[in-house]
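The block underneath contains the structure these notes are about, expressed in C-alpha cells.
Just one protein chain is left out here, and the rest sit where they should.
In this document, chain identifiers A and B correspond to the written order of the chains, with residue numbering beginning at 1 in each.
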Amino acid sequence: MSKVDNEWPLWEVFVRTKAGLDHKHCGSLHAADPKMAVQMARDVYTRRQEGCSVWVVRSDQIVASDPGDKDMFFDPAEDKVYRHPTFYKLPDAVDHM
Amino acid sequence: MQGSIQVPTDPKLQYLLRIGDACLILGQRLGEWCGHAPIVEEDIALSNMALDLIGQARGVLTLAGEQCPQDYDEDQLAFLRDERDYLNPTIVELERGDFAFTVLRNAMVATWLKLLWERLRDSSDAELAAIAGKALKEARYHQQHAADWVVRLGDGTEESRQRIEAALARLWLYTPELFDDDAVDAAARASGLGPAGSELREPWLAEMREILGEAGLALPKDTAFRSSGKRGVHSEHMGYILAEMQHLQRAYPGGAW
Partner (left out) sequence: MYTQAMDTMAREGAGKLERVLSADEQALQQRFDARIDAGDFIEAKDWMPDNYRKTLLRQISQHAHSEIVGMLPEGNWIGRAPTLKRKAILLAKVQDEGGHGLYLYAAAETLGTSRDQMIDALHTGRSKYSSIFNYPTLTWADIGTIGWLVDGAAIMNQVPICRCSFAPYARAMIRICREESFHQRQGYDSLLTMMRDGTEAQRAMVQDAVDRWWWPCLMMFGPPDDQSPNSAQGMRWGIKRVSNDTLRQKFVDATVQQAQVLGVTLPDPDLKWNEQRQHWDFGVIDWDEFWRVVGGDGPCNRERLAMRVKAWDDGAWVREAALVHARKQQLKEAA
C-alpha cells in the first residue's frame, strides 16, 4: 500500500441563511471529498438556522489579495492622514459632521 | 426498584412498536459513538443522526402509548417495558462495531426506514402520516451519508474493503427479518395503517444493490438464518442495552427528570 498524506484537505464554508442574502463565510472544516465537505458543512454550520444554501471551496483554491499591512507599509498614501476626517479636531459644537 | 409496565397484545400497537423501537435502539447505538469517531466532523454527523432517530422514536412511541388503555407516555414505553415487549428488529441492537459496521448498518436501516416512511405518509392514521412526512427527509439524509461512506470504504484501501466485507457478511444475516410478514403486517395492510414488511423487499434490494455495486461489493448469499427481534425474542445484546438505558428510571421510582 502506498504511503499517503494522512490529513484530509481543508475546506472553507459559505452559508446563505435566507433567500435574498449573500453567502457568508463562516469557517472551515476537513473533508476527504466534495460530497463529504458539503454534508459536513450542513451538519456543522446549519444546525440552527435552516441555511438554504451551502458552498464549500477547498482552502487552497481561494485566491486572496495581499495582506493589508504589507501594502500599507509601502503605500505612500498612508502618510496623507489629512485625507481622513478624524485628523481635524473641531470644537464639540460642530464635531458631528 | 421500578417494576415493568404491561402492554396489550394489539396488532396496531405492535406495528408501531416495531418502528419506534427500531429508531430508539439504533439511536441508542449511534449515541455510543460520541467522542469516539474517526474525526470530529463524523462525531457531529453520527450524533446528528442519533438525535433524528430519537426524535422519530419519540413521535412513534407517543402514538403507540395512546393505543394502550393505560395511555402510557413516550418515556414509560421507552424505559419500563420488559425486554420481551421491545419489538425492534435485531439488526439495530447488534454491537456498535467498527466504523464500517456502523455505516453499513446505517445504510441498510436508513434505506428500509426511508421506504417505510415514504409509504406511511399515506397511512390511515393521520398522526403516523404526519410523523412519516418529517422522518422521510431525515431518513433520506441518513441514507445518503451512510451510502457515501459505504462506497468510500468499499472502494478505498485494502483494509477498509476487508472491514466492510466482514460487516456485510454479518449484517446481511439480519436483514431478511425486515421483510418477513406475519399477522401484524397483515393487519396493518388491511387497515391501511402501513405496508407489510414484504412490500419493501424488492425496492430495498434494488437500492442496496446500487449502493453495494458502487462500492464494489457483491450481495451475500441468502441463508436460512432468521433473527426474531420483531417478535420480542432478541439477541444477547438487547439485555445489556436495556440495562444501561433503563437504569435510572428503574433505580428512582417516581422520579422527576
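Things to note:
Basically, a residue touches a chain if its C-beta (ideal position, glycine included) is under 8 Å from a C-beta of that chain, and two chains touch if they have at least 3 such contacts.
Source: prediction; values computed, not measured.
Across B:Y72, B:F99, B:Y174 or B:W204, the residue that sits in touch with the chain not pictured is B:F99. Taking the complete complex into account, B:L153 is the one of B:L153, B:L200 or B:M238 that touches the chain left out.
Counting the whole complex, the residues of chain A in touch with the unshown chain are 4-8, 10, 26-30, 32-33, 36, 44-45, 47-48, 64, 67-70, 72-73. Residues 24, 28, 31-32, 34-44, 47-48, 50-51, 54-55, 57-58, 61, 74-75, 78-79, 98-99, 151-153, 155-157, 159-160, 163, 244-245, 247-249, 252, 254-257 of chain B touch the missing chain (whole complex, contact as defined above).
Quick note on the criterion: only the chains that are shown with their structure count from here on.
Centre-to-centre separation of chain A and chain B, using mean CA positions: 41 Å. Chain A makes touch with chain B in their complex at residues 1, 8, 29-33, 35-36, 39-40, 43-44, 47.
Note for the complex: chain B touches chain A at residues 39, 41, 44-45, 48, 144-145, 148, 152, 157-158.
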